[in-house]
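Here the complex is missing one protein chain, while the rest keep their positions.
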Amino acid sequence: MGRLLERWLPKLVVSPLFAVSLFFVYGFIAWTVYISFTRSGILPNYDFAGLIQYVRLWHTPRWYVALTNLFVFSILFIGVCTALGMFLAILLDQRVRAEGAIRTIFLYPMALSFIVTGTAWKWILNPGLGLEKVVHDLGFTDFRFDWLVNPHMAIYTVVIAGVWQSSGYAMALFLAGLRSVDDDILKAAAIDGAGPWRTYTRIILPNLRPVFLSVFIILAHLSIKSFDLVIALTNGGPGYATDMPATFMYSFAFQRSELGTAAASAVMMLATILAIIVPYLYSELRETNR
Amino acid sequence: MASISLNNVFKRFGSTEVLKGIDLEIEDGEFIVLVGPSGCGKSTLLNLISGLETISEGEVLIGDKRVNNVPPKDRDIALVFQSYALYPTKNVRDNITFGMQTRKVPESEQQAALSEVSEMLHIDHLLERKPGQLSGGQRQRVAMGRALVRKPEVFLFDEPLSNLDAKLRIEMRTEIKKLHQRLGKTIVYVTHDQIEAMTLASRIAVMDNGHIRQFADPTTVYEDPVDLFVASFMGSPPMNMLPGKILRDGGLFIEPAGDTSGLRFPVPGEIASRFTANEGHEVVLGLRPETIFAAGAELAGPDRFVFERPIDVIEPTGPDTMLVFTIGETEMIARVRPQDEAPVGTSFRFEVEMAKAKLFDRATGVRL
C-alpha cells in the first residue's frame, strides 16, 4: 500500500496543480473564445453567432486607434530599449569602477509598478509645471512641450516612460549575455590581434543572438500587455488617443459591458502573443530536452 | 549471505535496448568489477541491482530473495556514486546519519555507528564541515562512510574514483581493496578503467553493447581473452593487433597484411595443434607490448621469433620505454628496458614471445 502510494505520489502532487492550470488558463481561454463568437452584451449569452463580434471589432474606429498605437509603441519601445540596453551593457562591460552601483541605478525602475512610473512621468511631463517650465526657466520661453495632452503626440509619452522603466531590464539581460561569452574565446581573439571593436562586432555580438531573441520576446510581450502604464499616464486619453488593445479590452469589458466585443479583442491579443511565443517556447523546450 | 543472481535480464528505455539478456552469478563476498566502454550498459546494470531502475525482463536475486519489485531502501545495499551525491546543505555528520535518521535508529546507535565509521575512514575531524568545504578525496571518504554505516550485505560502487586526480585514485583504490578484505562483503563495482578492474576484482565482467563478453578472474581475462573486444579493451598500452593471413609452409605462419618484406610470424606448435583454419584464412595476431622486447634482453625461451624494424617513435615511461614501429600498415608498440633504447630511425632487433601470442578470426573477432 505504502509503496503504491509512493509511486503515485509525484503524479498526485502534480495533477491538482495541473488541473488548476487547465481550468484557469485553458478553460478560461476556451470560455473567452466561445463568448467572442456570441452576441453577449452586459450578460453572457451562449448562442453561437459566428463572427459577428469580430466583424464589429474590425469596424470600430477605436480598435484601429488601439492597433496603430500598439504598433507605434511596440516598434519604438522595443527598438529603443534594445539599442539603449545593448549600449549600456557594452559601456558597463569595460571593467568599470562601481559597476555594481551603476547597474543598480540602471535597473531600479524595473522594481517599480507601472502605476508609480506613470504617476511620476505624468508629473514630469506636465505641460505648464513640468519639463516645459524647466526649459522656460532656462530662457527658452518659446519651448512648448504638451505631448501629454496632444492627441497626436500622447502615445510618445507612453514610450518615454516605458523606455525609462524597461531599458535597464534589456541592459541586464545583455550584460549577462556578454559575461557568459567563453573567456577562452576572448583570449583567443586577443592573441589573434582583434581589438575591442572587432572583438565586439565579430565575436561577442554574434554570440548574443539568443539573448537578442529573448529580449525581443520579453519586450514584445510587455508591450502587447501594456495596460497599467497607459492608465496611469494618460488613462487612454486625450479622448481615446492613447488606447491600446489592453485598455480597449478593459474598457469594453468593465465600463461599456460589451462582453462579446471585449472577448473578441482579448482573443486578438492572445493570437498576437501566440504568434510570437509559441515558436520561441517550442525551440526552447526542444533545446532543453536534449 | 548475499550472493547476487541476474537471470536473463533485459532493460529497455523506450525502443532502445540497453541490456540484452544478462546472466551473472555473483557469490557471497566476491569483488565483482563491471568494466566496459561508456554506453555499454554497466551503470544501468548496477542501477538494476540497486533498484534505482526498474527491470524490463528477467529477474534479480539478492541472497535468495527475488528483488525485482523491492525498492532500493529495502534491498540491504549501499551505493557510492560517481559524483558522491553528498547532500550539499548537510554537514558530514548529517550526511552520514541521514539514512539512520530516516529509519528512526536510536540516537545512541547512530552515534556509535558514526564514530566507528568516521574513525575507520579518518574523517572524524571533518564531521561539522559541509561537503563544499571538503577536498575531492575527503568527499569520497564521506560518500563511503555514508555507505558503510548502513552495514549492508552488498556494496555497489558506480565509478567512484573517476573524479579524483591520478595519485589520489591509486590511494583510494588500495583503500577500497583493504575495506573489502576487512569486511568481506559482496561488492559490485563499475568502472571504465581497466587498470582499476584488474587491480580490484576477484572476477571481472567485461561488457560491451548490452552483453557480457567475458566473466572471469583478472588473470584469465588478461591472459586468455575470449575475443578481440576483450583483448583490446584490457591492457595499457593495448594489445598490438596485427591483421594477417594463415600460411602453411612446413609449419603454421602468419603473414602480416600489407607487409612486403617477407616477414612471417611462426605460430607455436601448442597453438597450431588445436588449429584447423585453412591457408589464406584472415586472422588477427594479438601481441601484448610486453611480449615484444629487445633481442637478447631476456633469457632465452621456447618459441621466440626475432625480426628487425626501424624505430618510429620513442616513448619513455620511466621503468620501461615504449618503441613504436610499423609492420605493413599497422603501428605496433614494444615494451623494452630503458637501457635497450636506440635512436629514432635506427633498425632495431625485436624479439617476440610467440607462446603468448593470441590469434583471432578477423571476420568474427572470436579467439581461435
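Every chain is named by a letter (A and B) in the order it is written, and numbering of its residues begins at 1.
Following the convention adopted for this analysis, a residue touches a chain if its C-beta (ideal position, glycine included) is under 8 Å from a C-beta of that chain, and two chains touch if they have at least 3 such contacts.
Assume contacts and distances are computed from a predicted model.
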Missing subunit (named according to UniProt) among the choices "Carbohydrate ABC transporter membrane protein 2 (CUT1 family)", "Sodium:solute symporter family protein", "Glycine dehydrogenase (decarboxylating)" or "nitrile hydratase": "Carbohydrate ABC transporter membrane protein 2 (CUT1 family)"
Candidate in contact with the missing chain, chosen from A:Leu76, A:Leu173 or A:Leu205: A:Leu173
Chain B, residues in touch with the chain not shown (by the definition above): 50, 52, 71-73, 77-79, 81-83, 85-90, 98-99, 102-103, 146
Hidden partner chain, residues of chain A it touches: 6, 9-11, 13-14, 17-18, 20-22, 24-29, 31-32, 35, 44, 88, 91-96, 99, 102-124, 126, 129-131, 133-134, 137, 164, 168-169, 172-173, 176-181, 183, 186-187, 190, 195-196, 210-211, 214-215, 218, 221, 224-225, 227-228, 231-232, 235, 245-246, 249-250, 253-254, 259, 262-263, 265-267, 269-270, 273, 277, 281, 284-285, 288-289
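Just so we're on the same page, only the chains that are shown with their structure count from here on.
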Distance from chain B to chain A - Cα centre to Cα centre, in angstrom: 58
